[in-house]
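For chain A:
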Amino acid sequence: MKTTGNALRLALAGTLASAVVLGGCGTADQPRQSAGSLTFMSGGGAYLDALDEAFLKPFAKDTGIAVHNDPTLSYAKIKTMVGAGKVTIDVTPAEGYWEIQECGKTLLPLDRTLVDLSDIDPALIQGECGAPLLTYSTAIYYNKEAYPGPDKPVGCRDFFDTAKFPGKRAVRDSAVPNPLIECALVADGVSPDALYPLDLDRAFKKIATIRKDLVFWASGAESTQLMTAGEVAMIHAWNGRAYAAIAEQGAGFAPAYGEAFLIYDTLVVPKGVRDPKAAMKLVDYMLDPARQAKLTSLIPYSPSNKKAVLTGLPAPLQEFLPETNPKVAEGVHVQDQRWWAQNADEVTRRWQAMFQG
Partner candidate 1 sequence: MTATLQAERRPGSPAPRVRGDSSAPWLLLLLPALVLLALCFVYPLARLLVASLQDPVPGVGNYTDLLRSQVFRNVLGRTFLTSAIVCLTCFVLGYPYAYLMTVVSRRTRSLLLAVVLIPFWTSLMVRTFSWLVLLQDNGVINDTLAALGVGRLELVRNTTGVTIGMAQVMLPFAVLPMYAVMQKIDRRLLRAAESCGAKPVSAFARIYFPLSLPGVAAGMSITFVVSLGFFITPQLLGSPSNAMLSQLMYTEITQLGKWGYGAAMGFILLATALIILGLVRVASRARPALAGGAK
Partner candidate 2 sequence: MALSLRSVRKEYGGQVAVDMITLDIAPGEFMTFLGPSGSGKTTTLNMIAGFVQPSAGEIFMGGREISRVPCHKRGIGMVFQNYALFPHMTVEQNVAYPLKQRKVPANVRRERVSAALGLVQLQGMERRRPAQLSGGQQQRVALARALVYRPPVLLMDEPLGALDKRLRETLQFEIKRIHDELGITFVYVTHDQDEALLLSDRIAVFKDGRIEQVGTAEDLYERPATTFVAEFVGDSNVFHGTLAASGTSVRLDDGRELRVPGCGASSAGRGAAVVLRPERARVLVYGEAAQPSCQRLSGVVASVHYMGSARRIEVEIDPRRRMLVKEPADRPSGVHPGDPVDVCWQAEDCAVILSDEGHGTHREPATRRPVSAT
């Protein structure tokens, strides 16, 4: 009898404790959103540090509205929050194709009375729910040791010409929105101005020709690593990462200056935020040309605002940005996120069938 009582008491206490722990799990996110404050969600790391310094801290100082950071960016999480009606974040940068996919479903349309897009590069304004924040491009860089002769790879044609330029090529290990598709079509003779709608049959057929020479990187850091270790002959990499590898870490790579494909991060506000107006205000604040120029001095991304004046950038960085290097600007084509938003599923299926199946 005695043991029964003890066991019961222990069991009850334990159950209660676990319930408390669980209750804690469920509510941990809630108190963050106090009145007069916003929560900004991002992937964290150097990107967050730069955004914080260029925009979030100044915004809090200028408006008195504190901005909390949530460094656990995940599209699935945002969708879950909106679906459950418990939205604890206000603003987040998203990829263009996703903004278009989710516009009206998960995301609020931009309030154009609060967000001024007039100075933003019109080529970037592809959806109704996003305010383009910054751009970066996927370009071709080659290993100087792999091609010591006078003939250097220039663009997509050379990237796909393994006879003339033998060696492994590294590309991003993700189907959407991988500009390898666009690059394949250009290599196959399609004019960069007449790419969309992308001919997927043709693109994947072209990719199949270099299939066995392809190596994949899963993260920006890994692409840098491939360059610094000289593991590949050519790479399709983001310009900011190439700058880090070549200029900062001395990787023996050089830009090919041919076709490059530009994508952008765009600021979005999920449906169901407590104070949409305040969120929109933060979005607008982040489009300011001076602050965007400041961001570029902190992290190698280009501004979306045409009026942003990039001054005082280190010379090596200037080489990698289309705004400061005409040779780069010449090759840059903006990727059509509307096409990608509609065809993400189809590209993924084909991509998986070719590489993962």
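FYI, contacts are C-beta pairs under 8 Å (C-beta built on N, C-alpha and C of every residue); 3 or more make two chains touch, one makes a residue touch a chain; residues count from 1.
Selection rule: all candidates are chains of the complex that A comes from, given by their letters.
All of these numbers come straight from a predicted model, not from anything done at the bench.
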{"item": "Result, touching chain for chain A in the complex among 1 or 2", "value": "1"}
{"item": "Touch list for chain A against partner candidate 1, complex", "value": "3-8, 10-12, 14-15, 17-19, 21-22, 25, 74-76, 79, 101-102, 173-176, 215-216, 218-219, 221-222, 225, 229-231, 344-345, 348-349, 352-353, 355-357"}
